[in-house]
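With one protein chain held back, the other chains of the complex are shown just where they sit.
Right, subunit A next:
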């Protein structure tokens, strides 16, 4: 199968800041690639370069067979972009927004109108079709923005942090929508700060740090690299931290993290529930009082910690929340 997106040595600098530092990858037709990384890793810049919004300082890329610099106009006929900030007009209704996008893809007035209604129906916005977007909820705005990217049924889609800022329910709903989309055979490049999102939606994940790719693989390959689940234990007494560490070392499959100020120890494990049971058993054998214990999936922070040896810089509130 041929590649719908190819990028080679992309460089983009903003003054002193190097947003892209030789980023390269390819996305086979009909597959989903997630660019995973924290704020400032260069994900959004990568999307802006590939969708012709900014020109790269160096490097080459093609999307749907079109060069991003020389064939920009033809390229734009073949892509759909849904950005981080819902790019819809607040004063226009949902239907008017989509119709406008259709006209700007030069679908003609009648087809634009029909396509707008069809997408509103599909995205469960038919009831709000004739209301100004101003009154839409966050989730509805994302859906109308996503619908905007699909108006011309483009073969390649770019979604830049499609669920950032959404509540968990709206997020899950949007995941379902995106899954349905890619089942239809579109090629998708999506950026995200959330490991679980990449896991859920992507065929392959590219971990980006400081404008460079630092890891690449399927979600399973990546998680194996990071180590599957985590057992997180909080002890009651600071004096028991060291004993607890020794007891937990029996179940650890990688480096443990210790946070003395919060009395918490995080342990990478392979088998989830079994490891938790064993960890609690060993702590009980040592007579350690446990205030809190639980199992959690690896987060972006874990991926970062493992792959780069440093914590993810500038991860936003939600990512930090997920770590807690």
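A few comments on the model shown:
We take it that contacts are C-beta pairs under 8 Å (C-beta built on N, C-alpha and C of every residue); 3 or more make two chains touch, one makes a residue touch a chain; residues count from 1.
Criterion: contacts and distances are computed from a predicted model.
The complex includes a chain that is not drawn, and of the options "Transport permease protein", "Acyl carrier protein", "NADH-quinone oxidoreductase subunit B" or "Sulfurtransferase complex subunit TusD" the UniProt name matching it is "Transport permease protein". Annotation: of A:11, A:87, A:173 or A:214, A:87 touches the absent chain (contact as defined above).
Here one chain is not drawn; of A:105, A:123, A:136 or A:304, the residue touching it is A:105.
Residues of subunit A in contact with the chain left out of this view: 14, 48, 51-55, 73-74, 76-77, 79-81, 83-92, 96, 100-101, 103-106, 132, 148.
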